[in-house]
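In what follows, a single structure is set out as structure tokens and then discussed.
Just one protein chain is left out here, and the rest sit where they should.
Letters are used for the chains, namely A, B and C, taken in the order the chains are written, and counting of residues starts over at 1 for each.
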């Protein structure tokens, strides 16, 4: 039963958190201190801390999951009921709302204050900036508060994030807003995809969750490669930009040995060599790993003809073990409207094949692991490309459709050899 | 029914091998020419060539396998019956005898002539030096000829090789007999193990075949790593030997760039650096891959404190796919009698565990793949060593015996949480 | 709520252009250079010659509106009313007036109590998960362990003293929302789930049977109720069933332990991404400050700092020196549990004679 907001904190038992208090000491900012302070404004936070104290004491958790949906949405709320609701009535319903933040986590103070105000108004007001998927997380709403907060948020230009078997809120690095490494517009791409696919984000109808993370270059500051089903990573084609004067300066300053040890020997394809004070890069073999650029970032830069590499498949370890993202599109320009259409066209086809053929709770990486990348590509109408693999196959057993007997002219002439002798097993006499 | 040797070639149809004849042209020595010539001495070889011609014509094989054992032996003969025995009566029985060669394939002409003589006397006399496992292969004996040849061979100091679910004939590189890279006595080790385990070689009683190949150093000229269940590979501990004068000479002669490109950047652990005309090797991180020694073989040599690394598990692809050998003993001295006892003791324990717990047709690599290396080590009483793995585990799901509930004092206090609410699925109203 | 008029739906991501610092908006896509002035402070130079200073401050991620508003106050005063959060929940204050850097830093320290750092080859903020604060699955807390660890590592946040950036994460259950990191702390369970047969949801049955990766769960009937049973010998204590169905309880306050994993990396730099691997297991789940965890992390960090070459991430350092040396240098034991089992195990064995002797 939902209680009125006004009730919160009635009969609040007061804070009793000796263990948590130990987390107030030390130089790192303490969430305990902050929440203790805040509990004076929001009495339910005292209950939260008291319950957390019990968790610390008993090394046990007291939340149970449930499902709660805002009208028109199939996700965005992580609903929790306390097992200790009798003792902590204000925790009886204590939900988190996932909110889509501005791409790149940039905020005006106006927007951020607005967020804090709304969350304070309708719930416990605790914010986590940001969750690991990339949502702004607001904790501590009861059922009514959740609904009210959602309306208020939406009235103020915010929207709910993803949860369940849906597209999840996208995450991107700061990119071109502040980083010279960025090879494309991560924020624009993030917002474009979010809005284009907002239906899939809000109403779960996939086989399972799908995460997209976007990094402006291979440094992958957005954790796309290990944290998303579909990393979109900036890159370039053709030669990188080299400022030969600055190269010479760098070598002058740091010395040849330093350059050999930190640049030459670290290139994964050994495609850099040092000729006197000049770096020579065998561009054909540069795999755009960013390392040399990172080290000599004033002298070297990504090439001018930029775009993205798209990968597919990462997830954590449940069921089949960790999957990692692997290349699905080696290079795609991402500038014109047409480029973006190419991207959504690709995503549409991949989603369709996955959702038509996947199993319940099967992420796309697991799906590919099950059906095979070859089948997946065919199903999505994507041309196989050797850059998708680290190496070709080692197993010699191949099901060649093209060479199936039906494709050969005439009848199979060779019948099984007639093996009509008893097997002999003999020993030399004596 | 076995025929008398005298019968061979009666009614020999004469050679008719237009396709095979095409293999007489060209500069590479032709086995066809050799055998055609030889068929004048051994008429059955003409039948062999004629049947082979039919294979070439029809792209079809005409041999069927069977089993034939020399008294007291359970292997060593690869017995074949021709499907075209009606047409080629001398091929009705046409077996191969596997013969253990001198380790390292060294021969005196006396021994080699002796081998040829015996094989000619009792069969078709065709020799293959050597089979890929490392046997001297003698082809073309009928049943009686097989038995007679075997006795004659043994009377002359030869012995039969392995086949079936047995230890197979060992193979080793030339090693210390002619190679300065050799870190231990490969020939002695090969002969010692062959003779020590001759019973297991001759009387198949393993789960399946077991191959041992022995290389004097990590160059692995004996193909041990990919061709044997148990590679024994020479190595050393402590620093490698460096002749600094010769290093300087080499650098002088070839130039710094050459040394960087061919030595420094090629070291798998990047443990070599160039300080002027001196090579500095971080010995702690040298993994004895032999590369730098190969390139600068006059200046660098294996270290003086030598021994072997033992691996386990390679086989080709049938059933579970290729397995590769992996380290089971990082370093073992192999000089004194005690050292050799350590080696056989280890082999005994591994064989026992494998044969007690393996399945039919399961090679030791497949067995380890099935039960896990951890279990295997425990079963054999071998201490786990981090050098056995390329990296530790990535899967977080571990069956810790030590931490099983029984090992904790007292009762399990925490019972499953009582989850006594109906799951709620709500929507905001309207 | 029934009376409320519904607000507009499906608006998507907020317009970031309205959230950009003016210098960012102006020089969007036109940055040419960056430099670290000191730990925690970067300067970015644009084609236009504009310079943007950025000060990075460590946050506890979980914050009250009071704290949020303090952050906003500072951003209003020094940063034209804009700010951002980084991927590791740090707060980034950007400003164009160099002379304001010191006062800004002063304000961050005194008004917020946030440390400044996390840039370059430092230890940045530790990524963490919900823990006992909000998730339904945790066997431990994440935020508490992070607070304790960061207290210990604050110098490493405020300075750049490692071979390369160090990313640490903690997770509160084996699901590991904390992701792969250079160093990661996760939980291990040690026996099969206990089942609350009275409470099994029939609707969940097929799902919970299906989710078990080793087919250890099978339908059964107990006291006339449709429920499931677990084949103990098969179960690998993964907890997948617990995530699917709360009546399958995998946690045990007495026996759950923590473990530390190393070498996870998402960056494509040099050798590319890699999964993290097991370093230490069996650490006690010891709130409120998990000292054994902090100690073990410190041990790894010290060895890495001493042995790593510039630009080597933790995993790359270990790859180069080999796991044997890693265990030697940290003093941790290598056990059979460190050896991978399961289907991909063979790929983790040392399939060469490459050994350090």
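The rule is short, and it goes like this: a residue touches a chain if its C-beta (ideal position, glycine included) is under 8 Å from a C-beta of that chain, and two chains touch if they have at least 3 such contacts.
From a predicted model like this one, the values you see are computed outputs, not experimental measurements.
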Wait, the hidden chain, what does it touch out of the ones we have here? A, B, C
Among B:166, B:230, B:290 or B:368, exactly one should touch the missing chain; which is it? B:290
Among the options B:78, B:92 or B:328, the absent chain makes contact with B:78
Mind pulling the chain A residues that touch the left-out chain? 218, 220, 225, 231, 233, 235-238, 268-270, 284-289, 309, 311, 313, 323-327, 330-331, 368-369, 372-375, 377-378, 384-400, 402-405, 408, 410, 412-420, 423, 428-430
Determine and list the chain C residues touching the chain excluded from the picture. 268, 272-273, 343-344, 347, 351-354
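Convention: only the chains that are shown with their structure count from here on.
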Between which chains do we find the greatest number of C-beta pairs in contact? A-C
Distance from chain B to chain A - Cα centre to Cα centre, in angstrom: 46
I'd like to verify one number: the distance from the centre of chain A to the centre of chain C, where each centre is the average of its C-alpha atoms, in whole angstrom. 13
Could you tell me which residues belong to chain A and also touch two or more other chains? 60, 64, 71, 147, 150, 261, 317, 321-322
Among all residues of chain C, those touching at least two other chains are 1, 4, 6, 174, 176, 238, 246, 251, 253, 275, 342
